[in-house]
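Of the protein chains in this complex, one is absent; all others appear in place.
Coming up: chain A.
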Amino acid sequence: MTDSRPVLTMTGISKSFPGVRALHDVNFRLFPGEVHALMGENGAGKSTLIKVLTGVYDTDAGATTLDGEPVSFTGPMQATAAGVSTVFQEVNLCTNLSVAENIFIGREPRVFGAVRWGEVRRRARALLARLDLDLDVSAPLGSYSLAIQQMVAIARAIDIKARVLILDEPTSSLDASEVAQLFRIMRQLRDEGIAILFVTHFLDQVYEISDRITVLRNGGLVGEYLTTELPQLSLVEKMIGKELDVLEGIEEHSRRDLATLEEGTPLVAVSGFGRAGAVEPFSLTIHAGEVVGLAGLLGSGRTEVARLLFGADRTDGGQVAIDGAASSLRTPAQAIDHGVGFCSENRRAEGIVADLSVRENMILAMQAARGWLRPIPRRRQDELVDKYVKALNIRPADPEVPVRNLSGGNQQKVLLARWLITEPRLLILDEPTRGIDIGAKTEIQRLVTQLSDGGMAVLFISAELEEVLRLSHKVAVMRDRQMVAQLANDESLDADRIMQTIASGSHREEADR
């Protein structure tokens, strides 16, 4: 399977950011013709290691060799030229350019300085054919799905006679068949002798595709293992560095009976909420202490429901009653006044203010609720922030670090804390666990349970049915921008039944009749 000589080695790599030690004395090696999974929680240092390797960051200490020669890249272009290509988590291509141009820009075949467009398209077609993709290479990239864009990014990466291909969470936005397609390509490239460094949060995928696993934790190296010799459970333990009983804890959490919960006046009851082109009119009641799961495929209208409830989008009609009294949710400010908090799925664009510190980010919503003329005393801020940094186990536990220096999972926790500080009565969590690791995921799940036990209502949106099932008292199922069913989460409800509902959407069951 592998040669005895690694194509790439990194030894003693250390890297610090202001206030954060991102990597400490990490060793890593990569053999030709293998798929090597780099595993770790958020903030473990995976992304930093990749960025150090490709020259986006320089190192504080440590050495990298490629084919035995010491190398130090000054940027992705240089790394690529040396045969180390990266496909980043978010597709980093230009959607306004054609498919062919995206593959070749920067190294187009030219004659007397003029790009030979015919040749560009011909080569692009040949390259895509190698990956079994049949695309119109002169169409703008933006006209293709994200999955296709990802494949085009890989096509761009391997064209440069790549010997090392780094795939940083390539599967996070792909569906199952697209993942299968990607894996087929990865195997093909591996068999051609390319060393593939693969980063993902999906453990199943690691076991399906990888030959070798390196685990990082808190910026340090835990170890390197052959996939066949490392059972999944031990992998998780090595990643989070503690036993797995936390997970079990939630499973055993006794779910309060839906009927008891739904006695009395609902906290929020909406009927006929909807918005043309976004989501069909729906009705939904949420009681205090209730966790309502919102299940459905990507693009089925889950986020749209959340945005309507938060007033971020305006409903076309319908009524809303809060504590039984007719009210309205027409703007986010109104929603916040009524005690609604909303953690957006798009934390980078809509939530986190990257340049502000952890403390400032957390205090934002509360300050907004108080009005800007009544600043929160610094001591009170520090108390609150300390409390939530501890409660949510935010790392690094330094409130003055700019949020941009935190990993995705920790950013998510900061965002959560921002709303928790305002002590909302209804908290809307849109994909709070997407793209974060299992440890942080568990913590967030446990937190949701605790919050609902404490009387907070939660609308929990997630693509992972297991998670929805584990946490919710009631599951509303979305399909094609319609709320097709509301199912009580009792013994009879399992992932299969939700999936059937998503698939068929025919048997409408009203749990809160």
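Observations on the structure shown:
Quick note on the criterion: a contact is a pair of C-beta atoms (placed from the backbone, for glycine too) under 8 Å apart; a residue touches a chain by one contact, two chains touch by 3 or more; residues count from 1.
FYI, contacts and distances are computed from a predicted model.
The unshown chain of the complex is recorded in UniProt as "Inner membrane ABC transporter permease protein", chosen from "2-oxoisovalerate dehydrogenase E1 component beta subunit", "Inner membrane ABC transporter permease protein", "Solute-binding protein family 5 domain-containing protein" or "ATP synthase gamma chain".
Residue A:Ala147 is the one among A:Ala44, A:Ala147, A:Val199 or A:Ile286 that touches the chain missing from this view.
Of the candidate positions A:Val35, A:Leu93 or A:Ile213, contact with the hidden chain is made by A:Leu93.
In the complete assembly, the contact with the undisplayed chain comes from A:Gly113, out of A:Gly113, A:Gly277 or A:Pro377.
Set against the missing chain, the residues A:Leu133, A:Val401 or A:Leu447 yield one that touches it, A:Leu133. Residue in contact with the omitted chain (choice from A:Asp159, A:Glu178 or A:Glu345): A:Glu178.
Among A:Thr80, A:Thr227, A:Ser344 or A:Asn489, only A:Thr80 touches the chain that is left out of the view.
Where chain A meets the missing chain, the touching residues are 75-78, 80, 86, 88, 91-97, 101, 105-106, 108, 110, 113-115, 117, 132-136, 139-145, 147-148, 151, 156, 177-178, 180-181, 184.
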